[in-house]
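Here is chain A:
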Amino acid sequence: MSETQTQSATRTEVLLDVRGMRKVYEGHGRSVEAVRDLTFAVARGDLVCVVGPSGAGKTTLLKCIAGLLAPTGGEVVLEGTAVDGPPPGMAVVFQEYGRSLFPWMTVRRNVELPLKQKKLPKARRSELVHQALEAVGLADVHTAYPWQLSGGMQQRVAIARAIAYEPHILLMDEPFAAVDAQTRADLEDLVRSLWHRLGVTTLFVTHDIDEAVYLGQRVLVLSSAPTVVLDDIAIDLPEERDQLTTRSSTRFAELRGQVFAQIQRAKQQRGAVEPA
Partner candidate 1 sequence: ACGSSDEGGSAGDGGTTKIKVGAIPIVDVAPLHLGIQKGFFTEQGLEVEVVNTTGGAAAVPGVVSGEFDFAFGNLVSLIVARAQKLPLKAVAEGNSSTGQQGKDFGGIVVPKDSPITGAAQLAGKTVAVNNLKNIGDTTVRASIRKAGGDPTGVKFVELAFPDMPAAVANKRVDAAWIVEPFFTVAQNQGAKVIASNFVDTAPNLTIAAYFTTERTVQQKADLTKRFTAAIEKSLAYAQEHPDEARAVLPSYAKIDPAVAEKMTLPAWSGQINRDSVQTLADLMLTDGLITEKVDVGALLP
Partner candidate 2 sequence: MAGGNALLGVLGFATFLALLEAVPRAGLVSPDYLPPLSRVGGALADLAGEAAFWTALGDTVRGWFLGLAIAVALGVTVGFVIGTVPVLREFTASTIEFLRPIPSVALIPLAVLVFGTELRSVLLLVVYASFWQVLVQVLYGVRDVDPVASETARTFGLSRWARVRHVTWPTALPYVLTGVRLAAAVALILAITAELVIGAPGLGNEIGIAQSGGAVARMYALVVVTGLLGVAVNVLARRLERWLLSWHPSLRREVVS
């Protein structure tokens, strides 16, 4: 399950299956239909980017997949069983990164905690923590508390925690929103190399179209709420990507334009729904 594997070899095996998912938030005088009808599948080892306007229901979708929210209708099936709680071996980077770090622990202990839970030996834990913090460019803040860090640094701690965990499913909710352009580029490459190395099935929510195209094998475009899948675009860029050459290729520009057009459509026909 966690052995290294190439993506094409397992493309057909469905890992995650979202079927007619619907989510209505009730209560406190407001009832919001956040997600109307989402259906899509993700194969094992896929890297899928999800884009959509603000308030589209991306976070809602991610939380349902993580088993943190119960869908109002439809179902989320992971490895053949309906999700009803956080499945093992999954890591999530929350949009509310600041609040997802434990203020009573130092950065190192924050990253280490899930590893302890996995009962890894001390030496291995320490190695993983080091590597992860190094990878996100935070090798020098081990003993700081999260609230002593800047916003972008906090977000990177949350990312480090997820990658140190070596999950086989990785859910990330706008994980690079608070970091600068250069760091962002570095982190994008980090995610791709991680995915290559571990074969992690990854769902990546972002509002940056370039990022979605650069990272993903597929880009799911969501409409604005009540949400449906507007488009599911396969990204046929070469497997080896590079910030400079990939981004300046014509195919990149085409795909970028295609996603952009869909998003524009999503924004314009607010409410007027037309399933993909």
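Candidate entries met the following condition: all candidates are chains of the complex that A comes from, given by their letters.
Assume contacts are C-beta pairs under 8 Å (C-beta built on N, C-alpha and C of every residue); 3 or more make two chains touch, one makes a residue touch a chain; residues count from 1.
As the structure is a computational prediction, the values presented were derived from the model and not from experiment.
This complex pairs chain A in touch with one listed candidate out of 1 or 2: 2. In the complex of the two chains, the chain A residues touching candidate 2 come out as 63, 66, 68, 85-86, 88-92, 94, 96, 99-100, 102-105, 113-114, 116-118, 145, 147, 161, 165, 171.
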